[in-house]
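Before any comments, here is the structure.
The complex appears here without one of its protein chains, the remainder shown in place.
For reference, chains read A and B in written order, and residue numbers begin at 1 within each chain.
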Amino acid sequence: MPLRHPQLNEKGELRHLLTIEGLPRELIHHILDTAASFVGVSDRDVKKVPLLRGKSVFNLFFENSTRTRTTFEIAAKRLSADVVNLNIDTSSTSKGESLLDTIDNLVAMHADMFVVRHAESGAPFLIAQHIDRMRGRGHVHVVNAGDGRHAHPTQGLLDMYTIRHFKGDFTRLRVAIVGDVLHSRVARSDIHALTTLGVPEVRVIGPRTLLPGGLEQMGVRVFTSMREGLRDVDVVITLRLQNERMRGALLPSAQEYFKQYGLTQDKLALAAPGCIVMHPGPMNRGVEIDSAVADGEQAVILDQVTFGIAVRMAVMSILAQS
Amino acid sequence: MPLRHPQLNEKGELRHLLTIEGLPRELIHHILDTAASFVGVSDRDVKKVPLLRGKSVFNLFFENSTRTRTTFEIAAKRLSADVVNLNIDTSSTSKGESLLDTIDNLVAMHADMFVVRHAESGAPFLIAQHIDRMRGRGHVHVVNAGDGRHAHPTQGLLDMYTIRHFKGDFTRLRVAIVGDVLHSRVARSDIHALTTLGVPEVRVIGPRTLLPGGLEQMGVRVFTSMREGLRDVDVVITLRLQNERMRGALLPSAQEYFKQYGLTQDKLALAAPGCIVMHPGPMNRGVEIDSAVADGEQAVILDQVTFGIAVRMAVMSILAQS
Partner (left out) sequence: MPLRHPQLNEKGELRHLLTIEGLPRELIHHILDTAASFVGVSDRDVKKVPLLRGKSVFNLFFENSTRTRTTFEIAAKRLSADVVNLNIDTSSTSKGESLLDTIDNLVAMHADMFVVRHAESGAPFLIAQHIDRMRGRGHVHVVNAGDGRHAHPTQGLLDMYTIRHFKGDFTRLRVAIVGDVLHSRVARSDIHALTTLGVPEVRVIGPRTLLPGGLEQMGVRVFTSMREGLRDVDVVITLRLQNERMRGALLPSAQEYFKQYGLTQDKLALAAPGCIVMHPGPMNRGVEIDSAVADGEQAVILDQVTFGIAVRMAVMSILAQS
């Protein structure tokens, strides 16, 4: 399925943010630089800038995610936007047609931005494509806040912000992504971002049953042994193990998974000195990560959250200017 | 059941908006004129005016309706009001008494406006009546956002705005309302508005089982044949067919309904040239309307949505001044 869609306008500016795949390196750095200017805003006494004043941001959550919705809501409010939350039960909008009728309606209310979360891969693309086909009417920007197994670009960007913040130069790094890569939109977004930013060695570690095919063609080194894969890496990105996997046929048990792939201090000692530990949240402590690591000195998991607000403010403000 | 209630204060100003029935023609035109001044606001870069700054608008939705709630929320926010959404499960407020206790509480919080959606006809009247009986305390304005089968006045007003926008003069028009008139609060509001505004010929088209008695006494011409009813009309308002009707005893099947009353290009050709097609949304494509018509040149369905925001801003700002 080709999920490509021109995210950039004819001047090369960001018109929608749908996926990191295909984003030019300079544009990613521009987003990260803009985010850097917003990190201070959330530290101030009055955490607000008027960049989106009088704009209407709609959080369209076809899949429930309080955490992600909150990050976008707070980012939009700190930009002074008016935010409307819509939790749309997909059971009542099963037909693709009625999804687009919903979109037509919200566009007609003169929305400025849609933050879209959807259980089906490609839904934000479909929406962006539909908007761009409207002549004259459609000036709405679409931000993909996670679609199925496909992409979660703002998570990928905040991961890059975090790595750049702690490690500086991307071109000398070894980065390992650990866990359920097969079902992870975060992994997919991170791999595209790391590759684009020139990371020379991207590794993936996990059990065969949770690794998709075609990783080598993406320039990724594949490991099934945690100890081998972690050796000398500068960054470890631990993925969340979905509860349904633990009970499913793909894994023996959560205990067994932890024994082999759970990130412990012991295994982390194999990484390079100063290696940072990341996790997109929410964590399953004792499954994919040990509490001693999650709360340890090398973890930058809460920094990711803080930077995530700034990155979402950056994306929204850049979109609003295009 | 007498659902009349003085919506106007002693100076003839709008104090609540409960129903279009009995609203003076000049007042309807005043609302539409005010709405015209707000259409531009949603087009501006900063879509905000400070008319309701520091006012508290409560969306009291005793019946779930994300779409309608969104239109009122965005209208109130563009007027700079503080908006609080309350989805009130009527299963826990089955007694009339506790409905009024809820209202007393919200009034005591110094609310300024209640936007009320309720499954039971007359609930917004009951609330307005109750508020007007409070001496000294009750300055809250009530807007009916749809009550049972009774009324949906802002929908009626936005329909009138749309007709006036595209057709100009009401006094030379033929307007047909098609479908499930029996269960439709939109139809009832539209008939009152069209009659008040001097439309010389209001028609209703539908199967006998979905037409209420007493239409002729309201000055309406009744048709059961789509082809006869559509002949030479300037405006067609297609009503939504509720899902429960399609499965119920009142109709043979959705397919059969579409065949007889679904608006197709073919049937629409019988109307006057330049006839506009309206629908209150959400549409059942292939049931009451064919996609070719819904997306065709004569459809003004999304204009209705756009004008709906302006009309709701107008109603709220007029109420706030009374």
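Definition applied: contacts are C-beta pairs under 8 Å (C-beta built on N, C-alpha and C of every residue); 3 or more make two chains touch, one makes a residue touch a chain.
All values derive from a computational prediction rather than experimental measurement.
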Requested in this report: Could you tell which one of B:S98, B:T209, B:Q265 or B:S291 touches the chain left off the display?
Outcome: B:S98
Report summary line: From A:V220, A:L263 or A:I309, the answer for touching the chain not displayed is A:I309
Query raised in the report: Among the options A:R25, A:R44, A:R172 or A:R227, which residue touches the chain absent from this view?
Result: A:R44
Report task. Decide which residue listed in B:T19, B:S42 or B:S56 touches the omitted chain of the complex. Result -> B:S56
Query raised in the report: In the complete assembly, which of A:T66, A:T171, A:Q217 or A:Q321 touches the absent chain?
Result: A:T66
Report summary line: Where chain B meets the chain that is not shown, the residues are 53-56, 58, 82, 84, 86-88, 97-98, 101-102, 104-110, 137
**Report entry** Interface with the undisplayed chain - residues on chain A
**Finding:** 42-48, 66-67, 70-71, 73-74, 77-78, 281-283, 285, 291, 302-303, 305-306, 308-309
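The definition used in the following text is that only the chains that are shown with their structure count from here on.
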Report summary line: Rounded to the nearest Å, the gap between Cα centres of chain A and chain B is 41
